[in-house]
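One structure coming up, written as structure tokens, with questions to follow.
As you look at this complex, bear in mind that one protein chain is not there, while each of the others sits in place.
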Amino acid sequence: MRRYFGRKLLIYGLTFFMAVTVNWLVPRLMPGDPVASMLARARVAQPEAQEALRVYYNNLFGFDLPWWQQYLNSWGSLFRGDFGISLWAFPTPVADLLTRAVPYSLALLVPSILLSWVVGNRLGALAARRKVLDNTVLPVSYVLTATPYLWLAALMAWGFGVVWGIFPVAGGYSFSMTPSFTWDFFVDLFWHWLLPFSSLFLVALGGWAIGMRNVIIYELESDYANYMSALGAPQKLIRRYAFRNAVLPQITGLALQLGVLVAGALVTEIVFSYPGLGSLILAAIQNKDFFLLQGAFLFIVLGVLIANFIIDVVYVIVDPRTRVGMVGAAA
Amino acid sequence: MKTEALYFAVRNTKLLVGAGIILVLLGIGVIGPFFIEKPPTEYVGMQMQPPGAEYWLGTNTFGQDLWAQFVHGLRTTFLVGALGGGIAAVIGMVVGFLAGYKGGWIDEILNMLTNIVLVLPTLAVLFILNAYIGVRSAGMQALFIGLTQWPWAARSIRAQTFSLRGRDFVDLARLSGVGSGRIIAREIAPNMSSYLLLTFILLFGGSILIASSLDFIGLGPTDAVSLGLMLQQAHQWSAMHLGLWWWFVPPGAGITLIVGALYVANVGLDEVFNPKLREL
Partner (left out) sequence: MTLEVDDLRVYYRTLKGDVQALDGVSFGLRDGEILGLAGESGCGKTTLGKALIRLDGRMKHVGGSVTLDGQVLPIGEDAKMNPYRFKQVSLIPQYSMSAMNPTRKIGRMVRELLESRREKLDLDELHQRLELVELPKDVLGKYPIELSGGMKQRMVMVISTLLNPSLLIADEITSALDVSTQKAVVTTLKGFRDRGFVKSMIFITHDISLTNQLADTIMVMYAGKLAEKAPASTVVNAPKHPYTQLLISSLPEVGVRYADKRLTGIPGNPPSLLKPEPGCRFRARCPLAFEKCAEDPPPVEVEKDHVVACWKAA
């Protein structure tokens, strides 16, 4: 088990190291003076800020220093939580913009991932049991999993928001509201959250249902299932074992799907102008605010790595074999 | 074996339906543009026309013909999917074959690399690369997608190679002094060709979905029209609020149809190749 976690942590450490290095390297690969060209391309809100930004960023990049010192400095500022200052939202620090957006993204991602996983697994297990269900759940799941997140989001926003006018289609809360700990505000927040959440949930659901169905059918044909059938064990017990064992590859699948799910959440936020990281990234791209973009990149990488680690811990709790120390989950 | 696969292939509804949809859409994307004289971005006339006899899919707020965009978009979408999926499949095969066949430290290093790229959130990497490097042709987009999509393919190909490595016919080839490259090309790859095809199809579909996301956040090709770009423009110009459903419904449906058909065909093919899955 120590080996298992050691290996995992090494991979995560290396990944983060690579992400930071790429993040440091890419702007330096651009021809010419990166600060000047970035400032020239960016749509800075206040023209008088240009000069202040140039001084600030020349200082931050420290081009007069040897490259290894530049590199070490970038790690230093990273650990201080300093991601630079946003060009688009000058003079707000990038870190502030990101920390303000993260709760909204998490509020969409965490419930939709967990719920779609749980419900999808149940649906898949049911589909594996009955032909009738299989013939309905499976095609629907394939359509859902083939649907681009952004398109289902757009369809739902259009149908429920524009045509029927049931739900608001933009923002995290109404413009007339100010964030406060009141009942009205929470209801408003929830109302704005429901559609983006539902569209994320639905697209993710399909994939889990298909995965569970396939794994559980495989489990039901496995040797231990055959042995138990031969000993007259009721289907209920065999299905319970099969489901329990089929959950394990689905947990690994969850780790593998994180990147896709995060991507889905980002574009869904954009469709609903939901004030999370996705909308921030769109703003950064449209306004060529590379510092904001880079900060968002590191935030996302870090978030995905943490989520991966949590999944690893869960896996060890759920799969006794990892604790016994003979095998690890597929890395 | 070949004829047997064909026997099941022409009887597999999933494969036939999936392949049928793909062929029809591919046909539209390949042949369609020849029947449309004007470039897809040209302002052809009336703005915001609903679908009708003259403009099959209507026009947008600028008076561009959406059918023309759709047809050209299909072409780009297929191109990006095939190229991106193809590049990812090739990298995945090289890494998977090498790691699985060679083993030892080569396997260790490649495995580590695979796992690192695997946990990196693809879209986040792509938007950094795309935003900075900024070369935005469809081919470039496909290349970037291919470069980030290969890890799971590499992992499964490695596992398959690993199990084939110990087989008699591979041992025999090795004992008779055949080089690694030839063994992989002559003995191992042909024995998992059906599996490689299935992998490519999944990568194809995945690449289309990623490309649509990239297009949508404004990092799509600048020299082409794609289904994802249509969605992006529809969103940017508030098609939803203006009630121009014909602007964003068809391109999304197109993507869903292509990817869904690919997945369904994939399941069908799996049943054709894998005797255990055939229904009696």
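Going in written order, the chains are labelled A and B, and every chain counts its residues from 1.
Simple rule for what comes next: a residue touches a chain if its C-beta (ideal position, glycine included) is under 8 Å from a C-beta of that chain, and two chains touch if they have at least 3 such contacts.
Since this is a predicted model, take the numbers as computed values, not measurements.
Subunit A residues in contact with the hidden partner, per the touch definition given at the top, are 222-224, 226-234, 236-237, 241, 244-245, 248, 319-321, 324, 326-327.
What we mean here is this: only the chains that are shown with their structure count from here on.
Centroids built from CA atoms put subunit B at 22 Å from subunit A. Of all the residues in subunit A, the ones that touch subunit B in their complex are 11-12, 14-15, 18-19, 22-23, 26-27, 29-30, 142-143, 145-152, 154-155, 157-158, 161-162, 169, 255-256, 258-260, 262-264, 266-267, 270-271, 278, 281-282, 285-286, 288, 290, 293-294, 296-297, 300-301, 304-305, 308, 330-331. Subunit B makes touch with subunit A in their complex at residues 111-112, 115-116, 118-125, 127-129, 131-133, 152, 155, 205, 209-210, 212-213, 216-219, 228, 231, 234-235, 240-241, 243, 245, 248-249, 251-253, 255-260, 262-264, 267.
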